[in-house]
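What you see is the complex with one protein chain gone and the rest in place.
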Amino acid sequence: MDALGASVSAPTEHPFSGAAEARWVAPGRLVEASRVLREAGYFFESMTCVDRIAAHGVFELIYTFNRWEAASRVAFRVWAPATEPVPSISGVFGAANWNEREAWEFYGLAFSGHPNLTWLLLPEGTEFHPLLKSFTAPPASSYDDSLTAPPPPDDAHPPAHH
Amino acid sequence: MRTHPPTTDPLDTYTLNMGPQHPSTHGVLRLLLTLRGEEIVTAEPVIGYSHRAHEKMAENRTYAQFLPNTSRQDYLSGMIYNFAWVEAVEKMAGIPVPERALVARVILAEFNRIASHLLWIGAFLLDLGAPTPFLYCWDDREAILFLLESVTGSRLTYASGRFGGLARDLDADFPRRAREVIAKLRARWPEYDRLIEDNVIFRNRAIGVGVLTRDQCRSYGVTGPTLRGSGVPYDVRKAEPYGAYPRFEFDIPTRPEGDVFARYWVRVQEMRQSVRIIEQALDQLPGGPFLEPGSIGVKKRLKLPVGTQYYAVESARGHYGILLVSEGGAEPYRAKFRTPSYPNLAVLTEAMPGTLVADAVAILGSTDLVMPEVDR
Amino acid sequence: MNFTARVARGIKSLLVGLGVTGRHLVRPVVTLQYPHQRPDASHWGGPIELVTFPETGTHDCIACNACARICPSDCFAIEGKRPEGAKKMRATKFLIDFSTCSLCGLCVDVCPTDTLQYSRRYEDVAYRRSLTVNDLLAPFPEDPYFTGKLA
Partner (left out) sequence: MSALHALLAGPLGGFGATLLVGVVGIMGYLTFNVLFLIWLERKVAGHIQRRLGPMEVGPHGVLQTVADMLKLLGKQLLTPVATDRFVYLLAPLLVFLPTMCVASLIPLGRAQAFADMPYGLIIIVTLSGLTVLAIFMAGWASNNKYAVLGGMRSVAQVVAYEIPVLLAVLSVVLVAGTTNLHQLVTNPWPRLLGVPVPYGVVEPLAAVIFFIGITAETNRAPFDIPEAESELVGGFHTEYSGMRFAMFFFAEYTNMLVLGALGATLFLGGFRGPFQGAVPLLGPVYLLLKTYLVVFVMMWARWTFPRLRFDQLMSFAWKLLIPLALANLVATAVVLGVLA
């Protein structure tokens, strides 16, 4: 485990609890580090992206891994510069595929080497990243709930040919 | 089953869009199937149809205000999710919980787990084309829902957890009614075995279908009954005991085959273990307050210390994790919900190829997906 | 297991299954014939209402807006006025938009005067969203604090 202890100069004011071990991992060593865990019998538990752009100009990525036998959670914390892509670990853990897509669509954080980095939960073509702290929602559309309101224009269904 | 080598030759195969409106996709899942005849070549889940941005909502609400959201992630075992959020916040804020509330939470959560499994059995058999077990399961489930309603006032989307206890106490008559419900469940089990588990058609549809290997489960982070059906005795209640669970005896039912039948069997056995837990908990139910005296409950604005915390519980579908990032404010800085259905669905891309359309329905059903939980 | 035994077991399982459903066929039904029969809703937590206190014969809402502040869905519209000579405010408008309410009960919990409670109503429906707004003061056409009957 010490082999992956590639610590980066990251702040220490964010204590992590709920894991047997939480360590900072440099983005460049992420794939290597997760492979060590994969071979040690860990399963992919979760991946979280935290927007720390305002304070530090980075995203904090938190990967947690766990073991079935004698559960001991290992958390990887990655201090990822907002502009640089993070190496994808979807080749190591299949679960990372969807999680990375989610981080990409919600934060705009790119992952290098991802086989299919596209929208997962948001509609295809969404151009905003809603979980960014800088995101402000467009005003909610108003609705007309009166029963006599004319039906909305129905362009999607042209009249059938008879 | 597979009779030809896999191919994606466009002339040889065609695409079937299963869902998002389809009787067996349990909500709004869309499966993009590439088929050769009836054989599945590739299966790609398309999700997000019921994305309600729970994680964004969490960032804009106080810890108490987020309570009603929790049970809407997985509306079939909402109690467990509700308590998970409460416990995660309690743990991070260091709020003490009275004994009675701890045990009561276990009782309510386990009843909710049984209700969830019952609904699953019914819906799964419906997927396999047997409509009658569904109604029997609903009869049993109704008894549980009525019991839970008598405590929480709600039938499905509970918001009954409070930081430091519960919103309402279990009344004096509750243990008697709970035991009545348990007796009703017990009486029905042999019937389920005879009607479903022994049935030759069911066995043929379920045995050997949709095998998930241990390695696939590890790679995708599959948990819950789906994982235990692949022979792995992993249960958060045992692996990282929380709440009052350490004081109760129960087993983790597992089955090595990893097929649809194993997942069915595990869930059926799990209901029995839940009943075991509930009976012990009813026996040990302590008196005293149900909400810590002088506790902040929801009345005072709660602020959590700066830090990041991961908290996990065992929901009816598996490992439910809450990663909570606090910057010291009254609202979470970030809340990530690691819902069990999400990896359990992702793994199907690997489990489905080579099976038939009918099997796809069985496999999909067997993983017990709740789509709002996947989409959050 | 040899073939014949498997077939025999299969046939037996089918007959046993028929036996199970056949027995249910002749048993009494378990459903309620709604709306001719109605479920026991005595524990149901329906849309909230104001409590009528027997001592005063009216509610005790002081328009403190605690419920409006805790409400995750922003359902409330509350206004209050101080009766002449009184210390506490009295609600003059108490609307709740039930179409956005999720029945979480946080308002019931935070109410400092305990004047909010769940109703037992479970059949509230409306054809338009605007009709889902409940006026909680409707059962109290006259406020004794304003008419001087109570102080």
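Each chain gets a letter, A, B and C, in the order it is written, and its residues are counted from 1.
Here is the rule we use: a contact is a pair of C-beta atoms (placed from the backbone, for glycine too) under 8 Å apart; a residue touches a chain by one contact, two chains touch by 3 or more.
Everything numeric in this text was worked out from a predicted model, so none of it was measured.
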item: Selected from B:Glu44, B:Glu99 or B:Asp139 as touching the chain missing from the view; value: B:Asp139
item: Residue of B:Leu128, B:Leu212 or B:Val266 touching the missing chain in the full complex; value: B:Leu128
item: Footprint left on chain B by the chain that the document does not show; value: 1, 14, 16, 22-24, 38, 125-132, 135-136, 139, 195, 199, 201-202, 204-205, 356-361
item: Contacts of chain C with the absent chain, listed as residue ranges; value: 7, 14, 17-18, 20-22, 24-31, 33
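Going forward, only the chains that are shown with their structure count from here on.
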item: Gap in Å, rounded to a whole number, between the CA centres of chain C and chain B; value: 26
item: Whole-Å separation of chain centres (CA-atom averages), chain A against chain C; value: 38
item: In chain B, residues with contacts to at least two other chains; value: none
item: Residues of chain C engaged with two or more neighbouring chains; value: none
item: Residue ranges of chain C touching chain B (in the complex, touch as defined); value: 9-11, 13-14, 16-17, 19-21, 24, 30, 40, 43-45, 70-72, 102-106, 109-110, 118
item: Residue ranges of chain A in contact with chain B within the complex; value: 13-19, 38, 41-46, 48, 50-51, 62, 64, 66, 68, 71, 73, 75, 93-95, 97-98, 106, 119-123, 130-131
item: Chain B - residues contacting chain A, complex; value: 47-48, 51, 53, 55-56, 59, 91-92, 216-222, 227, 232-234, 236, 239-240, 306-312, 319, 321, 323, 325, 333-334, 336, 338, 342-343, 346-347, 350, 375-376
